[in-house]
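Every protein chain of the complex appears in place save one, which is left out.
Moving on, here comes chain A:
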Amino acid sequence: MLGGWPLLSLLVWLPILGGVGVLFAGRDNADRARWTALAVAGLTLLLGVALWFGFEVGVAGMQFVERVSWIQAFGVEYYLGVDGISMPLVVLTAFSTLLVVIAAWEVVRYKPAQYLAAFLIMEGVMIGVFSALDAILFYVFFEAMLIPMFLIIGIWGGPNRIYATLKFFIYTFLGSVMMLVALIYLRTEAGSFAIQDFYGLALPFTTQVLVFLAFLAAFAVKVPMFPVHTWLPDAHVEAPTGGSVILAAITLKIGGYGFLRFSLPIAPEASMALDWLLISLSLIAVVYIGLVAMVQEDLKKLIAYSSIAHMGFVTLAFFLIFRIFAASGSRDAALLALEGGLVQMISHGFVSAAMFLCVGVLYDRMHTRRIADYGGVANRMPVFAGLFVFFAMANAGLPGTSGFVGEFMVILASFQAGFWYAAIAGLTLILGAAYSLWMIKRVVYGEVRNPEVDKLRDVDLRERLLLGSLAGVVLLFGLYPAPLINVMAPSLDALFGIVVPTP
C-alpha cells in the first residue's frame, strides 16, 4: 500500500483491464488502439516508478503487502507484496512493455488492437507473477502467461510459427503442472498456500529432492536451461519483435526468480545436494551454447542463444553459493554471487530487449534476418549502428555497461569456490565478446554488398527514443549500480539466511 492506494493491485489490473479496453476501443480504429495502449502502458510505468521510489531501501521483508481471502475453502489468499528481489523485476516489466507498445506503432498492421491488448494483458500477468506471495495465486499468473504468449507467437509470428508456438506451450505447460503437484503437496504439509509458510518446513530429504525436481521442471524450462532450451530459439525466431523482447526481457527472468523464491528456500538441502547438477548444466549453457551462438546464420537465433548462455550464467551464480560458502566460509562472498546473478538478470533484461529491438528495426526495413544479407549497415544508418554496437558491447560485458557489473560480481565471487569455476564462468566474457563482435562486424561494418542495404534509411525519432532510453538505462546501471544493489541486498541476505542457516 502506498498512501492508502493498493499499488501492486493497480500495477496488475490496470494493464489487464486496459488491455480489454484496447480491444474494444480499437476494434475498427487502429489509431485509437495505439493511443489507448500507450496511455495504459505509460500510466503503468508511472505506477512502477512510484513503486520504486516508495520502496523502503534497507528492509528485507515484503512491502506494499495486500492480503485478502480469495478461495476460503482452501485457504487461498489474494496475497501480494514485493521485496528487493521482485521489485526491480516489476519495474523492468512495466518499462519493457511500454517499449513494446512504442515499437509496434507503425510496424504491426494485422489486428493491432489484439496485438497491443495481448501485450498489456501479458504485462499485468507478469507483474502478478513477481508480486504474488500465495502459491496458487503465483501459479495462476504463471500459467496465465501462456495464453497471451501463445497468441502473440501464433498470430503475428513468422512462417514456422505454429510449430514454435505449440512447442513453447507444451514445454512450459509440462514444466508447470509438475510444480502444481508440488505446491499442492506443500500445502498439505504447511497448512496454507502462503509461500513464506513453505520456508523452513522440515521436509525429509527424499521429499525435498522430489519437490526440488518438480520446481526444476517448471523453472528450468522457463530460464531455459540446457537441455530443455530448444523451444527458445524456435520461439524467438518466429515471434514478432515485441514477443521476442518480452520473452527475453521478462519471461526468462521468471525462471531465475522462481529459483530464488521457491527452489532455494523451500528445498535448501536438496538444492545443496544437487548443486552439482545445476552448476554443470549452467556451465554447459555458458560454454556450449556460447559456441552454438557463434555459428548462427540468423540474427535472432544468435541473440536467442546468447540469452540462453547469459541465463546459464545467472543460474550458475545462484547455485554456486553453497560451494562458495563451504570453501570460504564467507557469507559476503556468497551474497556477492546472488547479487551478481540478480543484477545480471536485470541487465540482461535491458540489453536483450535492446538487441531484439535492433533486429526488429533491421527486419522492418529489409524483411530478412540472415546475417549474410547485411554488411555495411553503418554506411547508411550511422545512428543506428552506433546504438547497435553499444548494445552488443553491453551484451559482451564491456565495463561501463550494466552487463559488466553482474558478470564481474559473479566471477569475483566464484573465485572463492575454486579457480576452475571462475575460469569457465569467465569464458562467458570471451565467448560473448566473440559472437557479439563477429556479428557486428558482419552486419554493421564492411562494404555495402547488398543493394537493398544501400536503400536503408536511418532510425526515425520513435526508434531513437526507444533505443536511446534503453542505452541510457544500460549506461546508468553500468556506471552507478549502487541503487539497484542497495535495493536487493537486504532481501538476498535474508534469503541466504534461510537457505544456509548460520549459527
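FYI, contacts are C-beta pairs under 8 Å (C-beta built on N, C-alpha and C of every residue); 3 or more make two chains touch, one makes a residue touch a chain; residues count from 1.
Assume contacts and distances are computed from a predicted model.
The complex appears with one chain absent; UniProt names that chain "NADH-quinone oxidoreductase subunit N" among the candidates "Peptide/nickel transport system permease protein", "UvrB/uvrC motif protein", "NADH-quinone oxidoreductase subunit N" or "FAD-binding protein". When the whole complex is considered, the residue among A:Val65, A:Ile147, A:Ala434 or A:Ala494 that touches the unshown chain is A:Ile147. The hidden chain makes contact, of the residues A:Ile162, A:Val295 or A:Leu465, with A:Ile162. The residue from A:Met178, A:Ala220 or A:Leu362 that touches the chain not shown here is A:Met178. Residues 27, 70-74, 114, 136, 139-144, 146-147, 150-151, 154-155, 161-162, 165-166, 169-170, 173-174, 177-178, 180-181, 184-185, 187-188 are the ones on chain A that touch the missing chain.
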